[in-house]
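Please read through the structure below; I'll follow up with questions.
Shown here: the complex without one of its protein chains, the others still in place.
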Amino acid sequence: MCAIVGIYGNENAARLASIALFAMQHRGQEATGISSSCDGKIYTKKDRGLVSEVFNEEALTYLRGNMAIGHNRYATAGSDSVLDAQPVYAKYKLGQISIVHNGNLINKDEVRNDLIDKGAIFQTGMDTENLIHLIAKNTKDHLKDRIIEALNRTIGAYCFIVQSRSKQFVIRDRYGIRPLSLGKLKSGGYIVASETCAFDLVGAEFIRDIRPGEMLIFSEEDDIESVQLFEPEFRPCAFEYVYFARPDSVIDGKNVYTTRENMGKALAKNDANSKVKYDMVVPVPDSGVPAALGYAAASGVPFKYGIIRNHYIGRTFIEPTQEMRNLKVKMKLSPMSSIIAGKSLLVIDDSIVRGTTSKRIVKMLKEAGAKEVHFRVASPEIKFPCFYGIDTPTKEELISTQMTKDEVCKYIEADSLEYLSIEDLISAIGDDRHYALESFDGDYFVKA
Amino acid sequence: MCAIVGIYGNENAARLASIALFAMQHRGQEATGISSSCDGKIYTKKDRGLVSEVFNEEALTYLRGNMAIGHNRYATAGSDSVLDAQPVYAKYKLGQISIVHNGNLINKDEVRNDLIDKGAIFQTGMDTENLIHLIAKNTKDHLKDRIIEALNRTIGAYCFIVQSRSKQFVIRDRYGIRPLSLGKLKSGGYIVASETCAFDLVGAEFIRDIRPGEMLIFSEEDDIESVQLFEPEFRPCAFEYVYFARPDSVIDGKNVYTTRENMGKALAKNDANSKVKYDMVVPVPDSGVPAALGYAAASGVPFKYGIIRNHYIGRTFIEPTQEMRNLKVKMKLSPMSSIIAGKSLLVIDDSIVRGTTSKRIVKMLKEAGAKEVHFRVASPEIKFPCFYGIDTPTKEELISTQMTKDEVCKYIEADSLEYLSIEDLISAIGDDRHYALESFDGDYFVKA
Amino acid sequence: MCAIVGIYGNENAARLASIALFAMQHRGQEATGISSSCDGKIYTKKDRGLVSEVFNEEALTYLRGNMAIGHNRYATAGSDSVLDAQPVYAKYKLGQISIVHNGNLINKDEVRNDLIDKGAIFQTGMDTENLIHLIAKNTKDHLKDRIIEALNRTIGAYCFIVQSRSKQFVIRDRYGIRPLSLGKLKSGGYIVASETCAFDLVGAEFIRDIRPGEMLIFSEEDDIESVQLFEPEFRPCAFEYVYFARPDSVIDGKNVYTTRENMGKALAKNDANSKVKYDMVVPVPDSGVPAALGYAAASGVPFKYGIIRNHYIGRTFIEPTQEMRNLKVKMKLSPMSSIIAGKSLLVIDDSIVRGTTSKRIVKMLKEAGAKEVHFRVASPEIKFPCFYGIDTPTKEELISTQMTKDEVCKYIEADSLEYLSIEDLISAIGDDRHYALESFDGDYFVKA
Partner (left out) sequence: MCAIVGIYGNENAARLASIALFAMQHRGQEATGISSSCDGKIYTKKDRGLVSEVFNEEALTYLRGNMAIGHNRYATAGSDSVLDAQPVYAKYKLGQISIVHNGNLINKDEVRNDLIDKGAIFQTGMDTENLIHLIAKNTKDHLKDRIIEALNRTIGAYCFIVQSRSKQFVIRDRYGIRPLSLGKLKSGGYIVASETCAFDLVGAEFIRDIRPGEMLIFSEEDDIESVQLFEPEFRPCAFEYVYFARPDSVIDGKNVYTTRENMGKALAKNDANSKVKYDMVVPVPDSGVPAALGYAAASGVPFKYGIIRNHYIGRTFIEPTQEMRNLKVKMKLSPMSSIIAGKSLLVIDDSIVRGTTSKRIVKMLKEAGAKEVHFRVASPEIKFPCFYGIDTPTKEELISTQMTKDEVCKYIEADSLEYLSIEDLISAIGDDRHYALESFDGDYFVKA
């Protein structure tokens, strides 16, 4: 997942980049970093931690210059090292570059092995290192041409921003799987960011999304140059709408919040002929809220905050005793007993991955007195791991790969269970385009 | 405000106290502390910081014993010192005691001056120190009698838990202004806590509220002893329902969430004949959400999360430039432009105190494209400072003391502004009792 | 032990106090604090930690005013709480006071019980709280008179500085057990400090020591007022010279470094007729160095740094395996094998308390190849606990109370062992006065 940002042509470039990264903190909390360019030199600061922890005044003063790129890193298994923070910086034949990347390269190992065969060394596990090597090993005279040839060797879902000492190159893959938008800063210059929710905070106006297969080049000489590198085959990731993006972002023209409301409405339509009488629609906060509001609006069933989320929770601070088994989920989510006791609940969450959290939520609600818990999921069954940049577990861990819907219902001890159909998901986002749905339908259309 | 808890008769007393304090973190984040008693000795650990920061395994191991009292301290002006953390511990003639306190003593200065005249010293600014002195200077042979006589000198809104080396004394003032409830722990023993939201997490069942003017005594010899110290004149604080308590708590028999929904419904009823057509009800998150849901349910106007709250915000991490003036509020709250652009919004917040936040929210929504912003407040105008334990500013800072409703509307640049009437507030909570409403009506019924 | 400082009449009072406390950090590392007075108000900042950790610019800005008192707290068993940090502040009848204290009151419990009987409460375990109560309970109209009467009830080894909102009262007990000196600040005003090593750093010139039984009063009206409260019976603590004070301090007219050299010389004189030929004098760093230099100078035996001290050591960072038993002492002290191998060493340390460290040192030196280890101690046998403010262990833990010299020699596995005689100790410091020697001779001359 991760978030990337580029600021070009603003004297507060690093400062604005840090604010944009702050707005996109939900896309990655493990590590964060920014590279700025100034007077023929690239400055980089990256570290473990939240944006607000890493970027203090000292760091922002160090990051001088009127262009900057930044990155928030999502925690993935086996990569807790500060070394896997981005941007990735390198000296190479044409000078210096720094790169940020959001996505996943599916021919990564093949390219890497090929490069290693030719004597390259890899110091991290990051995809981004591949691109730097491809650029460095190329023999063209101009960085632009090297980037283009490097991308010809690169297959996957990606958004890159490559910063040299005076330019920025912004690239989105031909499918447009990961989101990337362009805005104009009121205080001068441009911003490119994974999500538009970053624009308001930095004082930018949305211009347009980067096109699938497009490269934008920012330089001092010209205005923004656009090069269409690849024939577009637009297939944006449906999961961004389902779960990952912030609800106030607009991704490729569609407001995330509204698509989630629509998902809830579709679930309601599906339940229309149900004989069960639900007393209230209860969202699993915060992710299930818009769909639950949509369900309530479409069905007329009252919406109630039957579960309260505690925002003070970090890690569990004490080891619970035997009696306190379910403490961890309860410290995060509290059932509102007096509202739900004796009631038949229609509970909505955005997705079921492993099933363990859903099981704990159902148990918690029943212990709090709920008469019935009908579970609705605002996405289809996740049957396939995502290889395009969303961190889903392996096939063995995905409950819907291992169990049928009825088995899952029994496992989580719900009174009924329904998912959104793939068709309804498409309609909810907008049936004017073809989505990347591989987690649901197994169509791994990006092939090496 | 603050939160207090007492655990009696459970071998994990301090651990359970810390979990209960965690559940009541919203009542105070500045400092926290716990005293336990074991083998004739009182152990205390208190410090600045959140519950999850102060109470690690080392601290909980130190706090041995099967009884414990705890406290969360709310930040108030001029008292950031760790010395003002509670419990307050003292050696005195009869042995050792430790006290926690939630509330405000209105004859505090008078009692303090009298005690000082007689040679007492005060090392902190806390009310609690008064009570300890009154107990210590008394000449009765039994702590119980000393507490009773000390309380006879004590006027105000208060909940105290006094812990000796073997007993706990729990006291609620005669008006029952601050909430305090009794629960039975499934793992043995009892819990007393400011809010029932603590009960679920520790595995306790609600038994009943402490009665106004009642003292409960926990000791090894007897079962719980109840003494009615004062003639009850029940006047619970309305502000707990409006703003302070967690929505999943039940205070004196009334579910907080439901009372807030009712407040929103009353606002809707009041607007029923309005000629303005509102496109959506938008809550100021998180506090305005239940009232906004109530308004939407009663009015039929769709509920939309037009403002997103960012939960990563701590303190502002960078100093904004001139262009970034409103950054601070925007880092916490983001308008959902694509939802609200061109729309007429009915915005609901729980209260207006100084008016500055409301003004910023209206401005932010208009800049994000809102056509009209109609502001509704789910409480009456706050015209009087609270002296009973809620931290309101002085008369000079309260906007409703300085301006009429129309002037406030103009000041915050809203298109219209309505408050909940005092009568509607009473009905929303339940008109079966007399509330403490001094912030709204200036009736300072607790007199020295 | 602890350190105290007072600054009067300098606009950088708190800043200078913090620098003086930094210079006296060796007297206490557990906690530190400063109170300043300004415009009728006392400001206090105290916390766990080193001076350089607690006093940043923010703290020093808060501590405004042209007078300040400060304290470094020594860690003692059972008092790790931040509550036991000084200064101790209180509101009382005449206004506000803050007190710092270095020493130990031997009638503390008696006074405390008496005060408790009369209704006082004690919130800490500190002696200082006694004095505040005695002052507060007194009925005289002037603070000066109250302090005098309070001191009439106070028996022990003490140095107090009492700060009101406009004055400072500096008191040293009639025996002058703990050191306290007066200096004149080049930048204006005065300093009083436990050790003169603080004077150079703040830019002060030594004026004189506070006299035993004297009270100095600093106020705006007058120049320094001196009141002789008690008939002096001068008996300064010998242990300050032996171990506790910094070598560059001059205590009551005697340079600490020189007295330590003299102690070493006396040990050498004692060994003059020894038949053993020592190859080198090796100090246990850093405390044994001056005595070892004195021994070498007097005996002609070459001085060698046979043991190196590692200054990076904090706490042990890893748990050693079975093979790494003596790791802890070795991480602090390393034997210089190539210097000592095959040699006969005359090792000098300042004292032997429990014997465990000495035993480890001898073992370490032998393992590193030393042929013989002759242990010399630059103080007499410690046979009695100190009750006058030095933190010695109980009688049961003092090795010289439990064993004869020969038994100790055998226990620590040294080839010979000699102590300084009490007479030689007296001569080394200067036989012009009567010292407090209770740890060595059991003469507890301060009696309740």
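Read from first to last, the chains carry the letters A, B and C; within each, the first residue is number 1.
Criterion: contacts are C-beta pairs under 8 Å (C-beta built on N, C-alpha and C of every residue); 3 or more make two chains touch, one makes a residue touch a chain.
Every value quoted in this text rests on a predicted model; they were computed, and no experiment measured them.
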(message) List the neighbours, among the chains on screen, of the chain that has been left out.
(response) A, C
(message) Can you tell me which of C:113, C:152 or C:187 touches the chain that was removed from the display?
(response) C:187
(message) Which candidate, C:152, C:226 or C:310, sits in contact with the chain we can't see?
(response) C:310
(message) Touch as defined at the start, partner being the missing chain; which of C:191, C:339, C:362 or C:386 qualifies?
(response) C:339
(request) Quickly run down the residues of chain C that touch the omitted chain. (result) 12, 15, 18-19, 22-23, 25-26, 29, 50-53, 55-57, 60, 186-187, 197, 200-203, 246-248, 250, 255, 257-258, 289-290, 293, 297, 302-305, 308, 310-315, 317-319, 321, 323-324, 327, 330-331, 334-339, 368
(message) By the contact criterion defined above, which parts of chain A meet the unshown chain? Give residue numbers in ascending order.
(response) 44, 47, 81-83, 88-93, 116-117, 119-123, 132-133, 136-139
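Throughout what follows, only the chains that are shown with their structure count from here on.
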(request) Considering only mean CA positions as chain centres, point out the chain farthest from chain C. (result) A
(message) How many angstrom lie between the centres of chain A and chain B, each centre taken as the mean Cα position?
(response) 37
(request) Could you give the separation in Å between the centres of chain A and chain C, each centre being the mean of its C-alpha atoms? (result) 60
(request) Could you put a whole-Å number on the gap between the CA centroids of chain B and chain C? (result) 47
(message) I need the residues of chain A touching at least two other chains; which ones are they?
(response) none
